[in-house]
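All protein chains but one are shown at their positions in the complex.
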Amino acid sequence: MEARIGLRNTKSILFKSLIIFLAFVITIPLIIVLLYIIKQGVTQVNWHFLTKIPAPVGEAGGGIANALLGSFIIVAAASVIAIPIGMLAGIYLSENGRTRLAYYAGLCVDVLQGVPSIVIGIVVYFWLVKPMGTFSAISGSIALAIMMLPIVIRATEQTLLLLPPSLKEAALSLGVPYHRVILKVVVPCGFAGILSGITLSIARIIGETAPLLFTAFGNPYLSTSLSKPMETLPHVIFTYATSPYDDWHNLAWGASFILLLFVLILNIFTKLLTRKWKIQL
Amino acid sequence: MEKKDDINSFAKKAKVTLQMKNKRLDLSHSQMKWETIFRRILIVMSVILLILVGGILITLIMQSMPSIKSLGLGFLWGKVWDPVNNIYGAYPFLIGTLLTSFTALIISIPFSYAVSIYLGEYNSKGWLSELLKNTIELIAAVPSIIYGFWGLFVLVPIIRSFEAKIGVAPYGVGIFTSSLVLAVMIIPYAASLGTSLIRMVPSPLKEGAYALGATRFEVIRSVVLPYTRSGLFAGILLSLGRALGETMAVTLLIGNTSQLANSFKNIFFGPGNTMASVIANEFTEADHTVYLSALIELGLVLFLVTVIINVIGKRIISGYTNN
Partner (left out) sequence: MENTVVSAEHINAYYGDNHAIKDVNIKINRNEVIAMMGPSGCGKTTFLRCINRMHELIPNARAEGVMKLDGEDVYKMNVIYVRYKIGMVFQRPNPFPNLSIYENVIAGYLLNGIKISKSDKDFIVEKSLTSAALWNEVKDSLHKKGTFLSGGQQQRLCIARAIAMEPEVILFDEPTSALDPISTSSVEALFHELKAKYTLIIVTHNMQQAARVSDKTAFFYVGELVEFDDTKTMFTSPKDTRTQNYITGRFS
């Protein structure tokens, strides 16, 4: 009997060791990738790299200024589109959760969250690029905005659902109209939670390449026009990584490092926001 | 005299009060108007979501029509993809997609489960579990293009020499390599869901088992895992959905060959294509209607499959959170 118990205990300890081993071993690939990118990329980054546009093939020098500016513009435009729509839809869902519209809209949010990003690129190509006759930054922004929506909507909805109903009641009983109650009391109180959804969605889309392949396309020159093609960080990594030139490979490492940096900073910022809000609750 | 003053000042006061009341009433009326406008705007925003999803579906179907009409259902099991000669068969990409996704899934499951069980059962609080949790979430945060780029320059040479050693053609790129990278990329999806579910297992259930003398392992095996079984399955579905739709890492690592090799070994260790990668590579070069439309039909299939998987997964999960 005691031998049986001993065996069972041993099994339990072995199992725990296996679990711990597997759980931590899987962090190794990530660490390897991060370290490699940092090692290859950090040496590429200098003032020149950040402020010059790519040089023609064979010429030394050149940088990713066009991609940096392009990413900034396209992400900003996508945010301008997605944030208001996402917040308002999230407000509707949190306030009217039991209606049929809320049910189907919620279903649509789930669907949008699962759509492969390349499919969104295809669709926006037919909605905007073909009618406009040209690749354009705005079409890229719209594709990215569609990807941002589910995250912003869910963050807004869940944040507002966590707020106590007494907040709304207090404001309404003072004779404040509904829209001011939502916009001046409820949303400000949920600000951190909503903002964390926004930063999370931005972190998600600045690294997205697939939806930009047939929308924003790419552009070797600095451009600020929304109706022309525009270069972005992830796309320039794709182009240079798959090229046969070592120079361009180096640029791609540098760009990867910068992109990784942005993504990391945004994710850390999001984590700090959610932590702060939990404390306030 | 005083009475008249009193009456006058009383009348004045009443007039001022009435003015204030009317001003306030006016304000309330205009506020009511804005309130109605706001409520309508909220509804419109939600309707936009419906229109968006409907629009995506309709666009995909409409643009696939030329291909559906001329190629019919045989498209899905046509084994040859030869745009130059106008022959379109999706079978190689179905194989590529299924092989990469399921291989990645199988590789990732032990790790996702291990993370879920560790974070859910053995160590749910404290700095070490926070560290692990954040690291796993970081895996999902890294853009897929970066995984693809790294894989192309670091993993592919390693796989190439590995393939030479085991006696297959040493391409380096291919389904096997893509599956490896994909496996790591999809772990966070099942892992974070699994962690939340395992943490939700009610203590009384576990305590009952411990009281009967069960070991930790036995409690996990006979109480925790069965209780969370369908939820963990939902997590696998979500990981699968992610794998099916993954484009950039796969595009860089899969070798972009639309021809199906002759043996399973050659298919698995050799280059191929997935539905997503062939779209990424050939979309801008598709010069005639049926070619483009065939690619979009692939996109439609991708869309339908990933949406169904995701919605099923989410339904299962909401079953858990409602309990």
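The chains carry the letters A and B, assigned in the order they are written, with residues numbered from 1 in each.
As a convention for this text, contacts are C-beta pairs under 8 Å (C-beta built on N, C-alpha and C of every residue); 3 or more make two chains touch, one makes a residue touch a chain.
These numbers were taken from a predicted model, which means no experiment stands behind them.
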| item | value |
| --- | --- |
| Candidate in contact with the missing chain, chosen from A:6, A:61, A:84 or A:175 | A:175 |
| Residue among B:8, B:28 or B:134 touching the omitted chain | B:28 |
| Missing-partner contacts on subunit A, residue numbers | 98, 164, 166-177, 180-181, 184-185, 188-189, 191, 280 |
| Residues belonging to subunit B that touch the chain removed from view | 24-25, 27-29, 31-32, 35 |
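Simple rule for what comes next: only the chains that are shown with their structure count from here on.
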| item | value |
| --- | --- |
| Touching residues on subunit A, where the partner in the complex is subunit B | 8-9, 11-12, 15-16, 18-27, 29-30, 32-34, 36-37, 85, 88-89, 91-93, 95-96, 101-102, 104-105, 107-120, 122-123, 125-127, 146, 149, 153, 175, 177-180, 182, 203, 206-210, 213-214, 234, 237-238, 241-242, 249, 252, 256, 259-260, 263-264, 267, 271 |
| Complex interface listing, subunit B residues touching subunit A | 28, 31-32, 34-35, 37-39, 41-43, 45-50, 52-53, 55-56, 59-60, 63, 110-111, 114-115, 117-119, 122, 132, 134-139, 141-150, 152-154, 184, 187, 215-218, 220, 241, 244-248, 252, 276, 279-280, 283-284, 296, 299, 302-303, 306-307, 309-311, 314 |
